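Just below is one structure, and these are the notes that go with it.
And now, chain A:
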Amino acid sequence: MVNLANPILLIVIPLLFVFLIAFSSAFSKSAAKYLPIIAFGINVVVAMLLVPEVLKNGLVLSTTAGFKPPIAIDMIVDKLALFLVIIASVLGFVVSIYNVAYIDEEPEEKFYALFTLLITGIIWMIITGDLFNLFVAFEVTSIAAFGLVGFHRDKGSVEAGFKYLVMGAIGGSLLLVGIIMLYAATGTLNIIDVAQKSAELTFQQKFLAYALIFVGLGIEGALFPLNAWLPDAHPAAPSSVSSILSGIMTTAAIYAIIRITNIIFDYNQIYLFLMFFALLTLIFGEIAAYYQKDIKRMLAYSTIGQTGLFFFAFTIHSTNGLQGAFLQIINHSVSKSMLFLVVGAMIVQVGSRNIEDFVGLGRKMKVSSFFLAIGMFSLMGMPPFFGFWSKLKIIFAALQHSNALMIGSVVIILLMSVVEGAYFFKLLQMMFFGKAEQDREIKEASFGMLVPVVILGFILLFISFYPTPVLDFAHQAASDLMNKNYINLALKLGGL
Partner candidate 1 sequence: MVSTILIAICVPLLAFAIGLTFIMFKLKITARVQRRYGPPIIQPIYNLLKLLLKEDNISHGVIFSLGPIIALAGSILAVFFIPIPGLNLLTGSGDLIALLYIMAIGSLGMALGAGNTANPNASIGISRALTLMFGYDLPLVIIVISVILQYHTTNLADIVAAQANGHWTLWTLPLSAIVGFVVTYGALGEHPFDIITAPHEVATGPMVEYGGKHLGFLMINHMFHIYIEIALFVDLFLGGASNLFWFYIKMFGVFFIMMLCDEVFLRFKIDDAVRFFWKWPTVVALISLIIVLVK
Partner candidate 2 sequence: MEKMTQDQVRTIANMLRKRSLWMIHYCTGCGAMELPPTMTSRYDMSRLGLAPFVTSRQADILLITGYLNVKTLRRVITVYEQMLDPKYVIGFGSCALNGGVYWDSYAVIKQLDRYIPADLYIAGCMPRPEAIITAFQDLMDLIDSGKADGYKRYKRDLAYYKENQRKVLG
Partner candidate 3 sequence: MNMSLELLLATPFIGGLLTYIGGKVHRWVRNLIAVLFSLATVGEMAMYYNTTFKGVVWGSLFGSNLVLQTNPITWLFLFIVTAISLLVIVFSIDDMKKEEDEIVLDSYYMQLLFVEGAMVGIVLAGDLITFFMFWEIMSWTSYFLIVHGGKKSMAAGYKYIIMSVIGAYAMFIAIAMLYAKTHSLVYSDVALALSQASPSFIIWTVVLLSVGFFVKAAVMPLHTWLPDAHSEAPSPVSPLLSGVLIKMGAYGLFIVFYGLLSVNLAKNIMPSVFSTPILLYIIQWLAALSIVLATFLAIMQEDAKRLLAYSSVSQIGYVVLGLATGTSLGVAGGLFHALNHAIFKGLLFLAVGAVIYRTGTRNMSELGGLVKKMPFTFTALLLGIIALAGVPPLNGFVSKWMIYEALIQKKEVFLLIMAFVGSTGAFLYVYRLIHSLFLGQLPEKYENVKDVPILMQIPIWILALSTIVYGIFPGLAMDVIVKGMKLFGFTPIAYNLFGFPEGTAMGSLTVINIAAVLMTAFVAVFIIFILFPKTRQVSQYDNYASGQELTPDFKYNYSFGFYMSFGRVIKPILSMSIERVYNYWIDAFKIFGDYYMRRIYTGNLETYNSYIVIVVTIAAAAVLLGGKLW
Partner candidate 4 sequence: MMGIVDKIKEIDGTKVTVQRENRIFVDVEKERVIGTLYSMKLIGFSQLSVLSVIDRIADNQFEIFYVLYNRDEKVNATVRVWIDRDNPVIETAEKIYPSAHAWEREIAEMFGVKVEGNEEAGKPFILENWNDLPPMRKDFDSIKYSSEHFVFRHSEDKNE
């Protein structure tokens, strides 16, 4: 039977399902609901099958149609990519279950098609080994995301969608120009070749190409000046979409930046410059989150803050730093998507996104607010939960060689996590201990919505109380990326 452990399948199967869903309305009305679940179920299985492969020989490489580079489009799944792929497919699977109960507006199959396309694009972006291929995946994801953000078709979401479309398009074009400049300089598109050939290029030649790629991906990855679309787009999108957007899409874009910086622009000064970006994102994300009255906007700003945090961890440019970044990525994507799902369920019950209306919800919707609390505690980095380990690792890594800059940035991080604690505790306090004046009858979220939240909740609890396997896996992934041995592994496998 065909060898299932092939990265290509990760993209092909969902694409197949996208077309299936698009035409499913022809033969059965309600089939479209369940197809994405099956798609991402298979994806999760494939990802699981890849795990032993990757553990055994570092990475899995599959070339399409046997072309040799520079033409070959091959998919590289090293430890870090596998990491993100598992998260993406698990999230996709879980959120698609959520969609079944959540989405009830009439162009259903269009939503599901776009939804599956979005996640396929994300997975594609993660495992692609070819620059142009990265651009294509970037465009696919962006288009799917524009459609989904504007799905609700009321004035706010359409305007947010449009804003997101314009900025995404600019980003895409900048990315393309950057890739073309790289192609002109190095002659190949394959990441591994580019990595080898770029060694000879001088700093000036590579800098502009890198800057353009960085800005292009930065818009998608929510770095400080470029992320102005995010606070409007995420709240406007349906909650399930915004949980994917916050959970995994921005992370994929940041992953792409990490991958490219690692291969072509591995100079020390650039990390200092990036750290400046990361801190700005963190500061403005957290402070803005403190003043939001709309709960989804607050979570969006907190996403910006958290992205700033794990980008900062990456810019420390040490194995510990990278490991801290990956742990923070896991923590953020699992808890933030869980938060969005729970908040989505609550908005359906309460009817408005204003925080004041969430008073006393902790008593009415006991299970969902319990998981909301766990997610918030983990994001804040409170001890028994996973966030504590990742924050511990980031701070330890930052203060590895404690010079003034590092200490300053650590102080800023901790102050910002105090601000984060401030607005999360304010919300928790209102929900659990506030007394609602008029007694609205609010019943628990429906079963379909609760299942994904419970699954994510248990995943988070499991990795919180038994973190050692995740810590070691993150450590190995960090050291592979750090000393670039995935390049010579790929060469060995690719037989160049």
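Note that a residue touches a chain if its C-beta (ideal position, glycine included) is under 8 Å from a C-beta of that chain, and two chains touch if they have at least 3 such contacts; residues count from 1.
Quick note on selection: all candidates are chains of the complex that A comes from, given by their letters.
Worth saying up front: this structure is predicted, and the values here are computed from it rather than measured.
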Touching candidate - 1, 2, 3 or 4 - for chain A as found in this complex: 3
Parts of chain A lying in touch with candidate 3, wherever the complex brings them together: 162-163, 166-167, 170-171, 174, 203-204, 207-208, 211-212, 214-215, 218-219, 225-226, 228-229, 231-232, 269, 273, 284, 287-288, 290-291, 320, 363, 366, 377, 382-384, 388-389, 392-393, 395-396, 398-402, 407, 410-411, 414-415, 417-418, 421-422, 425-426, 429, 432-435, 471
